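First the structure, then my questions, so here it is.
For this depiction, one protein chain was excluded, whereas all remaining protein chains were kept in their positions.
Then we have subunit A:
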Amino acid sequence: MNTEIAVELLKELQRTTEQLPKYDQSLVQKVIEETNRKQEQLHEMVKQKKYEDTISKTKLHILNYMIERNEQILTSYHLERGKKLIEMRWDFGSVIPNQIRENITQNEESFHHEYCQILEDYMNSLDLDLTQDHQPPSNDLYIEVRVLKDYGQIFIDGGQSIVELKKNSRLFLRRVDAENLIREGVLEHIISN
């Protein structure tokens, strides 16, 4: 049975049913320590000039492959987590729910914040909200929605009106005003056939 402790990081990401599992600081630390140990062994062999015979050369190569393998896995782990954070911005908005905030590191939070900022700047330059319309929109400017939870008051019509969102009430709202709240799970889009 081959045992690469780094591979467990990727398996954790695959196994999880949550949006983003908790950052495994202890396992990442173990992988880094293992890589550093291999690095020291490599340097020691090079320093003592133990690379003249075939066996020593092979050992050096193998140590090098192990170091590269760990680096590859660590990079892939952090990249996958970064991709999930980006996906969350498009799927849910710029606010990170508390349950997910507990699972991410400070670096990841600042990455998410910077990404949101870049996206906002880009959308402002185009004067377009690119995160709207995840499904092809119908011709309806207004849609019927049901309120799933008491949410309080919101601004609609570009900030000109206020509407109260009470549980189980049905409203006609502009699609652009309702879409984000539907995606957050506050409203439900009702289709009448």
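Definition applied: contacts are C-beta pairs under 8 Å (C-beta built on N, C-alpha and C of every residue); 3 or more make two chains touch, one makes a residue touch a chain; residues count from 1.
Here is the rule we use: contacts and distances are computed from a predicted model.
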{"item": "Complex member absent from the view - protein name from UniProt, among \"DNA replication complex GINS protein PSF3\", \"Exosome complex component RRP43\", \"mannose-1-phosphate guanylyltransferase\" or \"Sodium/hydrogen exchanger\"", "value": "\"DNA replication complex GINS protein PSF3\""}
{"item": "Option from A:22, A:43, A:61 or A:113 whose C-beta touches the chain left out", "value": "A:61"}
{"item": "Candidate in contact with the missing chain, chosen from A:25, A:48, A:98 or A:168", "value": "A:98"}
{"item": "Residues from subunit A at the interface with the omitted partner, ascending", "value": "1-5, 7, 10-11, 13-14, 17-19, 34, 41, 54-55, 58-59, 61-63, 65-66, 69, 72-73, 75-76, 79-80, 88, 91-92, 97-100, 134-138, 143, 149-153, 175, 178-179, 182-186, 188-189, 191, 193"}
